[in-house]
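See structure below.
A single protein chain has been omitted; all remaining protein chains appear in their positions.
Labels A and B are assigned to the chains in the order they are written; within every chain, residues are numbered from 1.
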Amino acid sequence: MDENQDSVPLMQRILDNPFILLFLGVSFPAVLYLIWGIMEIASIPLAN
Amino acid sequence: MTSLSPPKDRIWWNEPIERSELIWITIVFLWGLVMTFMMPFWHVVGNQNLSTETYRTTPERFMQKTQAFVDEYTVRNEGPRQYPVVKPPPGGDVYMVARLWDFWPIIELTKGETYRFHLSSLDWQHGFSLQPANINIQVLPKYEHVVSFTPNKSGEYSVICNEYCGIGHHLMIGKIIVVE
Partner (left out) sequence: MSQQFRICPDTGLKLYQPAETMIKVHAVAAVVCLLVGGIYGLLVGLTRWPAVHLLPADWFYLALTGHGLNVLIFWCIFFEIALLYFASSVLLGCRLAVPRFAWVGFALMVIGVLMNNYIVMSGEASVMMTSYAPMEAHPLFYLSLILFAVGALVGCFVFFGTLVIAKEEKTYEGSVPLVTFGAITAAIIAVFTIISGAIILIPTLLWSLGFLAEIDALMYRLIWWAFGHSSQQINVAAHITVWYAIASIVFGAKPMSEKVSRMAFFMYILFLQLASVHHLLVDPGVSSEFKMFNTSYAMYLAVMASMVHGLTVPGSIESAQRAKGFNSGLFEWLRRAPWGNPTFSGMFISLVGFGFLGGISGVTMGVEQINILVHNTLYVPGHFHATVVIGTTLAFMALTYWLVPVIFRRELIWKRLASWQPYLFGLGMAGVSVFLMGAGTLGVPRRHWDITFSTTGGIVHEFPAAANTLLALSGLSVLLAVLGGAIFCLIIVGSLLFGRKLGVDEKSSTFIIASPPSDADYEGIGKGGIAVPGTLVMAIVFFVAFAVYYFINWKYLAQTWGIS
C-alpha cells in the first residue's frame, strides 16, 4: 500500500492524515479568531 | 461499502461527482457569496450598523462622567425612586450606567435626532435591551462603548437587562422617552 502512496492525490493524502488535520483545525481558529481577537482587545484606547 | 467501511477504491479523490451534488454545491456557494456581500453592503447603505467605538475606563471614571451629564441636563425627577430624567441637546452625548440592578438615569430624546450613547457597567456584565425597538447590546464593565442612536418613533421605551446578572437580574430596568 505504501509503495503506491505517491499516486494518491495530494488533497486526499491531507484528508487521510488526522494529524495534519488536527494541526490545521487548531491553528486556523487560533489565528483567525483567538489571536486576532486578543490583538483587537489589547489595542483598545483609554477613555479621556 | 458504506459510510461504516473504508472507501472501496484506494483513490477516491478522482471519482466523478453526481449531478445533483454539483447543482446543490453551486447554489449554496453562490448563496454564501450573497450572504458574505450583504454585511459590508449594509455598512454602506443601511442605517443599522452598531459602532464598535470603545475605550477602556473604570467604574469610578465612568460614573463621574455620567454624574456630570446628569447634573447638567436633568429636567425633572420621575417615578417612585425619583430618578432624574435627563434631556441632552440633539446631537449630544448621553451617558447611561448599567449596574446591579438598574439602568441610570432616565433619558429623554427627540425623535429624528442623533445621540451619542456612552454605555458601560459599574460592576458585572449586563445587557442593554431597548424595547419595543428590540435593540440589544452587551454592556461590559471597564469598557465604554459609544453608540449613536436615531429614534424613529416617539413614545416610552424600556431598557431591560438581558444579560443574567445575579439574583436581582429580573429587577433591572431603565427607561428612555422619545418626544416629537
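Before moving on, here are some points about what is shown:
What we mean here is this: a contact is a pair of C-beta atoms (placed from the backbone, for glycine too) under 8 Å apart; a residue touches a chain by one contact, two chains touch by 3 or more.
All of these numbers come straight from a predicted model, not from anything done at the bench.
Touching the omitted chain from chain A are residues 1, 12, 15-16, 18-19, 21-22, 24-26, 28-30, 32-34, 36-38, 40-41, 44. Residues of chain B in contact with the chain left out of this view: 1-7, 9-10, 12-13, 15, 17-21, 23-25, 27-29, 31-33, 35-36, 38-40, 42-43, 46-52, 54, 79-81, 83, 102, 114, 119, 121, 123-125, 127, 129-138, 140-145, 147-152, 158, 160-167, 169-171, 173-175.
Operating definition for what follows: only the chains that are shown with their structure count from here on.
Our note on geometry: chain A versus chain B, Cα centroid distance of 31 Å, whole angstroms. Only residues 10-14, 54-57, 61-62, 143-144 of chain B touch chain A when the two sit together in their complex.
Residues 1, 4, 7-9, 11-12, 44-48 of chain A touch chain B in their complex.
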